[in-house]
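Here is the structure we will look at, set down as structure tokens.
Part of the complex only, each chain left as placed.
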Amino acid sequence: IGEIRRYLRDNSAIRVSRSMRDTAYKVLQVRDKYLAENQREPTVEQIAQELGIPREDVVFAMDAIVDPVSLYEPVYS
Amino acid sequence: MKTKANNEVTLAFPSRSSNEGFARAAVSCFAAQMDPTLNELEDIKTAVSEAVTNAIVHAYPDSIGQVVVKVRICPDQVLEVTVRDHGRGIPDVEKARQPMFTTGGEERSGMGFTIMESFMDRLVVRSTPGRGTTVVMRKRLAPRLKSGT
């Protein structure tokens, strides 16, 4: 029970910044893939559709990462 | 009684349905200053979405009017969101707040106010028929633990 409670607490305490970094990482992946395949930039709507999230979330996520390089560092490597 | 806010923003936009998503996103961008959890932010977004949708669909049913959203960060991790319109108003607020009550026909659930009430801690609705409606919602976020473990 303590285990579950701890899990729930940790889980519900996920900060927005962390989740946004996650989304931002996916957004950049979709962008890079699209660019490689089409030789042009995808629009926000195209990215949103690919990820199944609202346009605003794409934009919001990109705002959460000031330094795109740092995205690829600790959490995902 | 007005609590002093530590920070606040006012958004004003026409009652177009495309602005519902904007309002929801803008409120959550602003609330992000409070370092909410994802769950808290989802609750806030859901409540804001209901209130703004009401202003768009009920306040100005056949026209475009102004919707004003004010977001205030108050002491003790309290977020206050006010959604105001100058639309047709609500004749009987108590009745309108009942679960399942709707004047909107088939496609409306009548659960908007109930959702605002359950996702926020406090809901005040003031309305004058022919003059408009003001919805004030408050939510106290869980105190932030100092990070470390």
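Note that the chains take the letters A and B in the order they are written out, and that residue 1 is the start of every chain.
The rule is simple: a residue touches a chain if its C-beta (ideal position, glycine included) is under 8 Å from a C-beta of that chain, and two chains touch if they have at least 3 such contacts.
Computed from a predicted structure; not experimentally measured.
**Student:** In the full structure file, how many copies does each labelled chain have?
**Tutor:** Here the complete complex works out to A x1, B x2.
Quick note on the criterion: only the chains that are shown with their structure count from here on.
**Student:** Can you work out the whole-Å distance between the CA centroids of chain A and chain B?
**Tutor:** Taking the average C-alpha coordinate of chain A and of chain B, the gap between them is 26 Å.
**Student:** Over in the complex, which chain B residues touch chain A? Could you list them?
**Tutor:** Checking each residue of chain B against chain A gives 21-22, 24-25, 28-29, 32, 35-39, 41, 145.
**Student:** If you look only at chain A, which of its residues touch chain B in the complex?
**Tutor:** Residues 12-17, 19, 54-57, 59-60, 63.
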